[in-house]
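All protein chains of the complex are present and in place, except for one that has been dropped.
Chains here go by letter, A, B and C, matching the order in which they are written, and residues are numbered from 1 within each.
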Amino acid sequence: MKIKTGSEYMSSLQATNPVIYYKGEKIEDVTVHPATAPHVRAAAMTYALASQDEYHDLATATSHLTGREISRFTHVHQNVEDLIKKVKLLRVLGQKTGTCFQRCVGFDGINATYATVYEIDKKHGTNYLERFKKWLIRIQDENLMVVGAMTDPKGDRSKSPADQPDPDQYVHVVERRDDGIVIRGAKVHMTGAVNSHEILVMPTAAMNEASKDYAVICSLPIDAPGVTMIFGRQANDSRRDLQENLDVGKPSFGVVGGEAVLVFEDVFVPRENVYMDGETDFSGLIVHRFAAHHRANYGACKTGLMDVLTGAVTYLAQIQGTAKGSHVRDKVTEMIHLSETLYSSSIACSAEGVPTPSGAYMVDTMLANVCKQNVTRFHFEVARLAVDLAGGFIATLPSEHDLRNEDVGHLVKKYFSGVEGIPVEDRMKIGRLIEAMTGGTAMVESMHGAGSPQAQRIMIFREGKLNEKIKLAKALAGIPSRKEKEVYPQLISREK
Amino acid sequence: MKIKTGSEYMSSLQATNPVIYYKGEKIEDVTVHPATAPHVRAAAMTYALASQDEYHDLATATSHLTGREISRFTHVHQNVEDLIKKVKLLRVLGQKTGTCFQRCVGFDGINATYATVYEIDKKHGTNYLERFKKWLIRIQDENLMVVGAMTDPKGDRSKSPADQPDPDQYVHVVERRDDGIVIRGAKVHMTGAVNSHEILVMPTAAMNEASKDYAVICSLPIDAPGVTMIFGRQANDSRRDLQENLDVGKPSFGVVGGEAVLVFEDVFVPRENVYMDGETDFSGLIVHRFAAHHRANYGACKTGLMDVLTGAVTYLAQIQGTAKGSHVRDKVTEMIHLSETLYSSSIACSAEGVPTPSGAYMVDTMLANVCKQNVTRFHFEVARLAVDLAGGFIATLPSEHDLRNEDVGHLVKKYFSGVEGIPVEDRMKIGRLIEAMTGGTAMVESMHGAGSPQAQRIMIFREGKLNEKIKLAKALAGIPSRKEKEVYPQLISREK
Amino acid sequence: MKIKTGSEYMSSLQATNPVIYYKGEKIEDVTVHPATAPHVRAAAMTYALASQDEYHDLATATSHLTGREISRFTHVHQNVEDLIKKVKLLRVLGQKTGTCFQRCVGFDGINATYATVYEIDKKHGTNYLERFKKWLIRIQDENLMVVGAMTDPKGDRSKSPADQPDPDQYVHVVERRDDGIVIRGAKVHMTGAVNSHEILVMPTAAMNEASKDYAVICSLPIDAPGVTMIFGRQANDSRRDLQENLDVGKPSFGVVGGEAVLVFEDVFVPRENVYMDGETDFSGLIVHRFAAHHRANYGACKTGLMDVLTGAVTYLAQIQGTAKGSHVRDKVTEMIHLSETLYSSSIACSAEGVPTPSGAYMVDTMLANVCKQNVTRFHFEVARLAVDLAGGFIATLPSEHDLRNEDVGHLVKKYFSGVEGIPVEDRMKIGRLIEAMTGGTAMVESMHGAGSPQAQRIMIFREGKLNEKIKLAKALAGIPSRKEKEVYPQLISREK
Partner (left out) sequence: MKIKTGSEYMSSLQATNPVIYYKGEKIEDVTVHPATAPHVRAAAMTYALASQDEYHDLATATSHLTGREISRFTHVHQNVEDLIKKVKLLRVLGQKTGTCFQRCVGFDGINATYATVYEIDKKHGTNYLERFKKWLIRIQDENLMVVGAMTDPKGDRSKSPADQPDPDQYVHVVERRDDGIVIRGAKVHMTGAVNSHEILVMPTAAMNEASKDYAVICSLPIDAPGVTMIFGRQANDSRRDLQENLDVGKPSFGVVGGEAVLVFEDVFVPRENVYMDGETDFSGLIVHRFAAHHRANYGACKTGLMDVLTGAVTYLAQIQGTAKGSHVRDKVTEMIHLSETLYSSSIACSAEGVPTPSGAYMVDTMLANVCKQNVTRFHFEVARLAVDLAGGFIATLPSEHDLRNEDVGHLVKKYFSGVEGIPVEDRMKIGRLIEAMTGGTAMVESMHGAGSPQAQRIMIFREGKLNEKIKLAKALAGIPSRKEKEVYPQLISREK
């Protein structure tokens, strides 16, 4: 691994020249700009853990391509153990950053692409996998951060890509040249894009023949000509931008992964970095696989976040003098219960992982979707309980400026203290931490990251093996089997 | 009514001189400072509605003291109809401001005080009610805004007022003079304080004899010497302070009612404005009554907010092309269902209202507590559904500065548009509105305003008439009645 | 009122000759047959209450047709007070019987028919109302029990009445004669039918022109030639049939209202008892009104049942020694909270009641639907909590026969006792009461009576005034009004 530490990672970013806009201005150095630096630090933690003895085994792997030690975030899962170690790694990272550390997106993109282009080659006689392996070995050896770029803006959602009034609402090939392709469009919600080295473009949905130009997988550097990023606003971003650290709640890290819209204005991609071009019959499959991996992850990293939140409210209860209340204990219990329920599905879909034809391991699709579906419920409920236990002061607390003010600072100190002997800053900091982890952007990301709730429900229904379940019920009820048409004939899950 | 319109209200505020700090600086004029002006405008709506024909009947009442037309917000409820009209008025105001309009706190304080001091006089031979009526007639005639000041900081919550290491953690009388009293302490979460004319101080809990100095009700002007306010931070307050209007979501109004900590540093209150001084046997009762009125209100104003949120996601679905999805309709249905369930309890506790000995009407305590308890659940669930339906873009949307930027503005326009023909600003504005109404401070206030969830549960259990219910069960099960001790002998509800 | 007491009611039933089958045999006298007697006793309670001073005001009314005192169950609501008194009456009856007392169905049928035929007459120049009043005065004066017969079997639910392979899956007119009509078909889930005096037939859904023969309202005696009833099985019906009283749990009353399928095999109805015949444009309206009244009721009677259940588990906790556990108190609190939330909507939809053109009062449709929707959730949750608090013994308790057995009776006594001094029978009886009130049939009835959950959701969506809500959201977000098509143009609620 070329990049070995968090600081080497930061230096490597300074060596790139991406075009990034934020609040109407360009960001020159993401490692120091207050809007992006917290996100850089969270991603840096993925590098840092690899060099700590305690986490080395979780944070690294042995490349099946080269036999060399690599970051787990660049690894193609080779067995169930790999899948489970990933889950544990993500929970630790969630605990240590309290936020999104962003690097799963490229990780899952790599795994989904690897398994899928293997099958494209088998069917269509292409040689995508060789190209992809070559690129991947470089990613592994240099230990680069990759942004997985899947979600298109979609424009009018009642229309397919080819039917959009504006054809650019989905990324597509606008020119094919001997040496490569030219792409146009945008990818939205690009977590970690501004501090990545490389982009891995993938299609966002199953496509039909008419959408051939939209079925494209390729990779390119983050600072390729024609690539522009616009970094999104987040809850209370001005506190972060103005470095009002006490009020930020989490002084080192952001509220979620920094997210950008990533625009491709006729960007050239060399042929050797193109891994799908028009094979619409596989565009659904790569989405299916990427989504399953990514949904599995949410039960791990979000559990890490909920661990932090549970600790935060417990500490706050202690310093407010309420820790002994039976309803406090009961709500803390509920927070743990919901967190561990989530974690269960991440572990379970990994333990039930299966090899794809390429040898790369996939999580169990059903359980991975179940996992993310629960995130969209339980993370909100855990946040609600945290808000309940924290008390109203997290919504009415004066700013750090008032605490430091010579006229009223003593009043803030006097009237926001809790149990004797605990500095008022402790209560303010922990209150702000809870505020940051329960409000706005943090929750929205939890809802929609890795796919909105309805996307999981469609998969859960489809993978539900309903016709088999009907047979079980009829057998028990003593109803004779007859030749009857299946209720949901369309329900044939791809991989089972 | 002296103050008849919103602008007269604003002028009247400019005639006061309160001491207000915010982010380490003094606010000189709350009607123009960007941090407070949105809250002033929301409170102004309570004045404005009275002069609109459509709402005149809801927004005004006839004083039972003077026979003159007054704002309903200064009225003592005389019957069930009054209680129901209040509910309808609050829902309309919630719909029109999308936020807290703050004036209920004083309103409920007036009603709770009126009914309680009547009973203090009866028992203790005091003449508090006469004093209070005199003050109240002035409030009614001048149409002043009153902040109801109940919640003390409480310090170490495992200790009673008199046992706190710092005796000032609850407001108390530090000196009694012939002409009045001197009070010290603070009240927190003071909604609307910075734009009120008068303060009505009330105790925050049932008190024992040892806490005699803490059993105090009195009124004083907002700019009385020794009164200092520190205005709290709110979610995304910098967007508001910097007048980034598109990004604020609700350009005219705040995310919740502006809230301050209100500090009394040895403030003198003339005898004629003292309405309780040491009658600890009534401090529980006034809290009980204030809480019931205030909890009833939350089912009305929050329903108004949820109406807005339901409209917002429906409109967004329309302009994103998803309005026809069956899951969209189902989630919208659920939002309506939860909103109307809340509203039911507000209406019901009013329809079941009863007169107190003073003639002032009280809502049904059980149903009012049930109402607020549901707010702490359903408002979060409605917000969760709104976030689900809105989609992830509300967490990753670039700022208005980028929309206006000449390099990337066209990209924001292109890639954040939805259905053809709808300006991108519509989608951004409605997205920001949903962001503002579902995140952080808005939800915390909904949880804790009018009392945290556990406070309601204690009341619900206490008012549950369990011993009567046991009799019903035994009768149906055919179990003979025996002389046995009651399960929860302490369960004797005060007013039933 | 001719029938004044419970026993007069029973005698009056013995004077009728309905054809009733149960478990393959005919029931000759419903007042003594163990399968039907408990239901008769529950209905008798509606008669008995009228003569008790405490309940006289709730249980009776003054006929707007005759000015005579009548049972409230035969009354046409004349104002909001009537609607609210009905709610209180139903809660009391639920508390006293712990089951369905069945008489609401006819009550709501009367109210829906009265208001609707008034409008049919206005539009079509018919004279249905006169006929109906004549019948109703007899019902009032004789104080008869009427079964409201609405729900048809429906056959293949994907098909409309006229498209069914079997045309009899909805009740329809098969012959029109000078002196009357002949009807065929069946009504299912007929609560209280076997112990009613009269049947009021109504259509089950909105109809189109092709279904003219299905748009019929008429009344007939329960023992009219050609009417056959088959009484349904219920949970643990054999315990009731064998009079194993301790094991029944509720020795005097049934687990729900006794329900039958009511078959019309070419039954003649005289012209003077026909109140709709082919006016398909009103078949939707009567269903809408009947459903709203009936859904409103469920929030009242089921609250009565939940009161019993709450008392039962509290008593059980006392005699098992667990009443002091904080989790026990918390779950009891939750049971009360959910019960009172339900009750709120019943009260609220009544307090918001409005007159129809006929003068008969209607509940608020939205809130009535919200009410029933919550029944389908909260009653289950209350039952779940009751099962939790009761403990596992309600599923493994030996029968009364074992308690009475000389070999093992002492063992049952010894090992199923709780707190010292409480007879084992108390624990067994209260356990069996909880078993009866939480299992099987009781819960199914709660789910589907007055309409299945989806039926309410359709109404809630339709009555949700979404286009008005969109306007609120746009105003707050600062989006200018434009001439745009409404999102859900079909959403025009009938009565608002």
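What we mean here is this: contacts are C-beta pairs under 8 Å (C-beta built on N, C-alpha and C of every residue); 3 or more make two chains touch, one makes a residue touch a chain.
Because the structure is predicted, anything quoted here is derived from the model rather than measured.
*Asks:* Determine which of the presented chains are touched by the chain that is not presented, and list them.
*Replies:* Listed by label, the shown chains it touches are A, B, C.
*Asks:* Of the listed residues C:173, C:186, C:336 or C:367, which contacts the missing chain in the full complex?
*Replies:* Result: among the candidates, C:186 touches the missing chain.
*Asks:* Which candidate, C:234, C:252, C:273 or C:345, sits in contact with the chain we can't see?
*Replies:* C:234
*Asks:* Of the listed residues C:43, C:76 or C:261, which contacts the missing chain in the full complex?
*Replies:* Selected residue, touching the omitted chain: C:261.
*Asks:* List the subunit C residues touching the unshown chain?
*Replies:* Where subunit C meets the chain not shown: residues 21-25, 151, 153, 155-159, 165-166, 168-169, 186, 188-189, 228, 230-236, 238-239, 242, 247, 256, 259-261, 263, 320-322, 324-325, 327, 376-377, 380, 384, 387-388, 390-399, 401-402, 404-405, 407-408, 411-412, 414-420, 435, 438-441, 443-445, 447-449, 452-454, 457.
*Asks:* Can you list, in ascending order, the subunit B residues touching the missing chain?
*Replies:* Against the missing chain, subunit B presents residues 326-327, 330.
*Asks:* If you put the missing chain back, which residues of subunit A would it touch?
*Replies:* Contacting residues on subunit A, toward the hidden partner: 84, 95-98, 245, 249-253, 307-312, 314-315, 317-318, 323, 329-330, 332-333, 336-337, 340-341, 343-352, 366-367, 370-371, 373-374, 425-426, 429-430, 432-433, 457, 460-461, 464, 466, 468-479, 487-488.
What we mean here is this: only the chains that are shown with their structure count from here on.
*Asks:* Round to the nearest whole Å and give the separation of the Cα centres of subunit A and subunit C.
*Replies:* Going by mean C-alpha positions, subunit A sits 50 Å from subunit C.
*Asks:* Which residues does subunit C have that touch at least 2 chains other than itself?
*Replies:* In subunit C, the residues touching two or more other chains are 330.
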